[in-house]
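Shown below is the structure under consideration.
One protein chain omitted, others in place.
Right after this comes chain A.
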């Protein structure tokens, strides 16, 4: 009993004991392989092949005395524990044996008792069987009679039903319980058919036929009236079908009924589109009778807004709720009636489902086409680009509701057409957005133009009162509140914002919750061709193109574009090239996940285009500004009598004006363009004298031995100079920096000056005046250009040419010139 108190430790030990016993009896639970490996060793004390002699010998041979002693005690201990284990087991098992014998003995007694009872039961059962057989034997006759009677009864009931049928049918007809009448008739029909050779049945049949014809008539009438609801109608049709009406005719009738109702819906829709033209008509009518002061009809309140009365979402909603849902209802009930119903019944054999299906397709296609044309008309009226989400939601709803049709009619083309409408609407919308962007751009250009025009007046006034050239100092006073950089940043920011908002609006078309956004068109082509190409790329191209047009239109028609605008646009295009274009396109690609299946315009081409536009604009700016200054110089040369002029006392005002203008242009360009590189100045940049008439006491740059009084030598000198200098291209392309722009302008101006001088004849003082003017120009203009030698060269040429054209070429002393110039 000591084992019963054991915990897990105890049970573990018990298992060990069992294991050992098992081992002893050769029952190895580990498996046969281990059994074999163990069993072969005769020295294994636990193995089955244990040989005590061998083991003892082995121990004696291998172990020391102490070990032997240990071994012995250990062995004794083990033996003792084994013995005690065995005793407990024997004791346990003995007890169990005793209880088992007791139980068996008890069972033996019980079985005997049960056997007796069973015998008694079988005897009883036999008695019962006998009795039962007896009873049934006596009752058999009566039973047969009852069966017969009940059969007669049912037959009689059937007959009664038949005889009563006409009356019943009539009553049903009176109560308008058509469905019941038909079901009655159906039940009786075959019987009547079968026994129609009997005159009485024949009479009934005829009566029934007459009544049913009436009923059918009634039903048809109801069907024809059409006022009934779709459900009633379908019931009618069902009954008529059961009455063997020709299915085709019924299909046609059913559809024509449905058509009339759907067309009423469509007319309702159409009426919503129409208000606009009718409003116009009203308007014109009103205008024709505008003379009468009493004409203040209530209609006028709705007239001012030319937009249709309902917005597109409402319209589509109405279309969906009225037309599409009733179309679906019609399709569903039609299919229920003519197709699925017929497939099970006997009608299937007559190809009714196919016929009905064909008719249904024609019907649906026809009506859907009408509906679509209405929807398209309505969408086309949606011109305003203010709220795109409304349109998208409307289109989404439109598209979603058509899915119901596709579920009902999987082979129908209606949903595809619907998708096409959505696609068309989307592309149309993209076009509208492009137009909106373009007009926005033109509007903002107009704004810029106005902003440029406004401060201009104040600037002109400011310089007029200031008098004299403001060099450097004038720059701050010319800063109008709307300065060019501000305008530029406003313009480009607003363009960018507009593009972003348009992209956001267009993005609605591809939003995840819009059903049509997962159509392949909206995933692929719409993004790449629609949005990227025809919206973004086209807009950028438009910006470049319109900028170019400023150059072209202004070129011939006298420069209507203000030069500052040209400059601003040029900078805008340049900014486009450097950053904006790639930014916009990256934005587009990211937003729309544009996958470049189809070839799209790469960024580089657009950038090149923008850069070309910028270059062209800047060139044009240079040309325009150059011509402005040229015009002044030309007038000043052409309108003066240079032969009979007085001795120069002052620099002519026009030269001051030229320098002033150059300064203001310099400031203007400096606001938008970087300085640029220039060649290093010589230390005496502003003091350099003209080689042509420089006096001998001043150092002459390239001809020390030059004698100033000989015109031939002058000519030679300038020719030599020209041989070594590069040819100057006057109207050449400029770089994108201030110095290059200024160089271009000054080149054009001075060349004009030169050519004009060559066309005139000068007296002595005329020449001297030109000398003074040129010196003055040289004092101020060198700082604007990249290479001052260019200015020197051109001014040299002017003075040289002037000397050629002079009747009495006696130049003014350099020192006098300097004094005059410094004085004013």
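Keep this in mind: contacts are C-beta pairs under 8 Å (C-beta built on N, C-alpha and C of every residue); 3 or more make two chains touch, one makes a residue touch a chain; residues count from 1.
Following the convention adopted for this analysis, contacts and distances are computed from a predicted model.
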Missing chain's UniProt protein name, "ATP synthase subunit b", "Immediate early response gene 5 protein", "EARP complex and GARP complex interacting protein 1" or "ER membrane protein complex subunit 3"? "EARP complex and GARP complex interacting protein 1"
Options A:439, A:732 or A:761, residue touching the unrepresented chain: A:732
Thinking of the whole complex, not just what is shown, which of A:447, A:486 or A:755 touches the missing chain? A:755
Using the touch definition up top, pick the residue from A:527, A:627, A:662 or A:779 that touches the left-out chain. A:627
Sole residue of A:335, A:510 or A:801 that reaches the chain not shown, by the stated touch rule: A:801
So which bits of chain A touch the chain we can't see? 555-558, 627, 715, 718-719, 722-723, 727, 729-732, 751, 755, 758, 801
